[in-house]
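Note that one protein chain of the assembly has been removed; the remaining protein chains are unaltered in position.
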Amino acid sequence: MIQEFPYIYTLDLLGTLVFAISGYLTAADKKFDLFGAAVISLVTALGGGTIRDMLIGSHPVGWMINANYLYAVLAGIGISILFKRHIERLRRTLFLFDSIGIAIFTIVGLQKTLGYNVSPFIAAIMGTTSAVFGGVVRDILSGEVPLIFRKEVYATACFVGGLFYLFLCWLGMGTGWAASITVLIIISIRILAVRFKWSLPRIG
Amino acid sequence: MIQEFPYIYTLDLLGTLVFAISGYLTAADKKFDLFGAAVISLVTALGGGTIRDMLIGSHPVGWMINANYLYAVLAGIGISILFKRHIERLRRTLFLFDSIGIAIFTIVGLQKTLGYNVSPFIAAIMGTTSAVFGGVVRDILSGEVPLIFRKEVYATACFVGGLFYLFLCWLGMGTGWAASITVLIIISIRILAVRFKWSLPRIG
Partner (left out) sequence: MIQEFPYIYTLDLLGTLVFAISGYLTAADKKFDLFGAAVISLVTALGGGTIRDMLIGSHPVGWMINANYLYAVLAGIGISILFKRHIERLRRTLFLFDSIGIAIFTIVGLQKTLGYNVSPFIAAIMGTTSAVFGGVVRDILSGEVPLIFRKEVYATACFVGGLFYLFLCWLGMGTGWAASITVLIIISIRILAVRFKWSLPRIG
């Protein structure tokens, strides 16, 4: 259980909060009403893990059992409402938290999936799914083609990080250490990718 | 089980039928073919409860086990085909049935979720999900941004009604009475909201 690793758990909740803010900002761009914004915040923050849980068969899905995730989303919505003007200026800080968020979501999702009797490769796919599909559902509900299909190296950083985490565990490293190192690697790839405009080859 | 409350069960099937008609009309606006219309009717009528069942882990999902829901959808499609011209003129009646539908779906969904070991607040979210996500999937499949993100107080009426229902039960009222009162409240909020153009604050 994730609760056994207090600092990963804390970061997981923090990532959820930041994802909720990102959802709220998208809804604001679209001029949705308050309810629409709350739904978009919820699916952005919890959608990836929800899809993962439905695929592996973990029912009721995670945020229904542990209310802290819902509180993290509500906190994200509250912060967005109160500090909307300032948040726009904090995009750089948000970007950092968002990178922490996807890194943590990847590891947590991968680790949870491993408990469901699937191969490590599938678990890496599920880790990536946990990290990026909240954003995919956000984009679809907002009437946009999902960003991740065109954007800078993003999901790829999660997937590569996930494989690296599995490699570290396979070498015999403890999960706490492996997770910490992997999170740093995913964040680094993401930051370097944006800084140097790395991108995957466009096909077609 | 819902079958123990015959009049709620009847209204639930009636709501399903009306939602199927609403799906068919959307498909007609889009000039889909007959198959497309049948799919849109199905997901509009059964989509909300299906998503609820997948999230809480009730498998196979409800309409697979109790065929009456499928028959209600087929009846809705049949009525749409036979009386299409007249239905257009009955929009006001349809609106009333649609309001009854979301009210019933909210209570039924909430009550079912409570049996899955989650908190009442989550159950209220799931009740609202049952009521409104059929329409969300309908809109996405039709290439539209979901209506509920911009529309008059709609999902909000369901959610407020759900919380009120929980409050009545907590006071010790029987579920039959509490459900009846809540349904009337949700319908009233909806009608008043449309009549007086209530809306949630737009953000952004």
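Order of writing sets the labels: A and B. Residues in every chain begin at 1.
Just so we're on the same page, contacts are C-beta pairs under 8 Å (C-beta built on N, C-alpha and C of every residue); 3 or more make two chains touch, one makes a residue touch a chain.
All figures in this text were calculated on a predicted structure; none of them were measured in a lab.
Listed residues B:A72, B:I87, B:L141 or B:A155: the one in touch with the omitted chain is B:L141.
When the whole complex is considered, the residue among A:N68, A:T93 or A:S119 that touches the unshown chain is A:S119.
Interface with the hidden chain, as seen from chain A, comprises residues 54-57, 116-119, 121-122, 126, 136, 140, 144-146, 148-151, 155-156, 199-204.
Taking the complete complex into account, residues 24, 27-37, 39-40, 50, 54, 57, 59-61, 64-65, 67, 70, 81, 140-143 of chain B touch the chain not shown.
Operating definition for what follows: only the chains that are shown with their structure count from here on.
Between chain A and chain B, the superposing rotation on Cα atoms measures out at 120°, rounded to the nearest 5. With centres set at the average Cα position, the gap from chain A to chain B is 31 Å.
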